[in-house]
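Of the protein chains in this complex, all but one are displayed in their positions.
Here is chain A:
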Amino acid sequence: MPVKNKKLNLKDKYQYLTRDMAWEPSYQKKEDIFPNESFEGIKITDWSQWEDPFRLTMDAYWKYQAEKEKKLYAIFDAFAQNNGHQNISDARYVNALKLFLTGVSPLEHAAFQGYARVGRDFSGAGARVACQMQAIDELRHSQTQQHAMSHYNKHFNGLHDAAHMHDRVWFLSVPKSFFDDARTAGPFEFLTAISFSFEYVLTNLLFVPFMSGAAYNGDMATVTFGFSAQSDEARHMTLGLEVIKFILEQHEDNVPIVQRWIDKWFWRGFRLLSLVGMMMDYMLPNRVMSWAEAWEVYYEQNGGALFKDLERYGIRPPKYQDVANDAKNHVSHQAWATFYQYGHATNFHTWMPEKDELDWLSQKYPETFDKYYRPRFEYWAKEHAEGRRFYNNTLPQLCQVCQIPTIFTEKDDPTVLSHRQIVHEGERYHFCSDGCCDIFKDEPEKYVQAWLPVHQIYQGNCEGGDVETVVSKYYHINIGEDNFEYIGSPDHKRWLSIKGKQSDDKESGSSQDAA
């Protein structure tokens, strides 16, 4: 029999390849097939109300992604063949990549695992398909990021064992525990945490700084990855907004549950982004914008409009948003000061800003930098110049929830730490803030198990009692190569020799680079 129309139209194809993949069970109960759908208390009355954020089917998905991939890898090859690493602004920039590769790329992989799992948990086929596609996106991002940066691994230190470090190194427990927290939650909380709070509300604060930072600093490999991920990110953001609106429209009982998740995940995301703030203000030789400016545009303005829009569902802006907004003038300096003093235990180098960089910070942070931070940094620079580069040789107290050292200060008094402490079932717990303390009080059973790197070292679980052994044996950080001060490091020396050679070889070429 002749087939009348071999090609399905888009609408039919979409229907066949998504919603029609589902069926009504006849001999098993629906709640047995989807056992994780209801325990969080979220009530879904009608899955058919789910609006698919992107009318994308699997066959089209593979086709688009394959095309993007082909172009991406052609550029990676060209970058490697042309020794693209020699054209970056300064080798200090590579330290931002070391942070990205150990801190962010493994999160893409964790997101892949998370979406793959929740894609199984929903009884609504539309949501399952969207999660499945995002899972594959995240896996691809994790892989392409590693490939984008692998060229740097041939020429700079500290990039050699990112996955291992992610599981062990003290500051990497911050991003790791963030995603572990989300992945061990129920499926609706996972989507609120990652799709909404992270991908929709905060993702621009991660992606724009890193990708514009790459562009401003001549890192074409990473910029190209950014472009190739952009259309995926747009899809993820749309899913984030759809998820939240769908849950809120389904039942009014969902509103307080979602509000609590938004409060929690806004705060956790904000704390995690301290690392990005410090990268923007301190690790980019050519600066894009200050962290405070980024926070104003991407959170205060965009986030403000979003939460205004969500008001009609009964959702208010996240708790402690005022604290976060105020902290935009502090966190990057506090984080960099922390990494500077623990620079013997990091896989990247740290340094004090040069004079023009300090002036830039003074200008971007007129209320806070000169008053609270510049004297400290100038003191450290002076100490270093006199042969006493400052390192803190004692381990820091960590927050039980975000796992960052308790370095943050009070909103009303930046000279005092916003430390909080409680006793729960006879044990003492310490926190960096009310935000983290509240998260603990909501779900103490979850955070009493926190694997706090400092405490693990002191319990003897990290292959040694002294920092040097832990750093080299347990973290796989090569002492004297990956860690310590940038000035005088092997990376620094290599960069000087690259630049020296280049100006000898082709003088006309280097003036073009500068333009």
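Simple rule for what comes next: a residue touches a chain if its C-beta (ideal position, glycine included) is under 8 Å from a C-beta of that chain, and two chains touch if they have at least 3 such contacts; residues count from 1.
The working rule: contacts and distances are computed from a predicted model.
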Protein name, per the UniProt record, of whichever chain is missing from view ("Sugar ABC transporter, ATP-binding protein SugC", "Cytochrome bc1 complex cytochrome c subunit", "Phenol 2-monooxygenase P4 subunit" or "Carboxyl-terminal processing protease"):
"Phenol 2-monooxygenase P4 subunit"
Looking beyond the chains shown, say which of A:Gly41, A:Gly314, A:Pro366 or A:Gly488 touches the absent one.
A:Gly41
I'm checking contacts with the chain that's been left out. Which of A:Pro25, A:Gly314 or A:Pro375 qualifies?
A:Pro375
Sort through A:Leu17, A:Val454, A:Ile479 or A:Ile498 and give me the one touching the missing partner chain.
A:Val454
Take the complete complex as the reference. Which residues in chain A touch the chain that isn't displayed?
35-36, 39-41, 186, 334, 337-338, 341, 371-373, 375-376, 379, 383, 388, 390, 392-398, 405-407, 409, 414-417, 419, 421, 425, 427-430, 441-446, 448-452, 454-455, 458-460
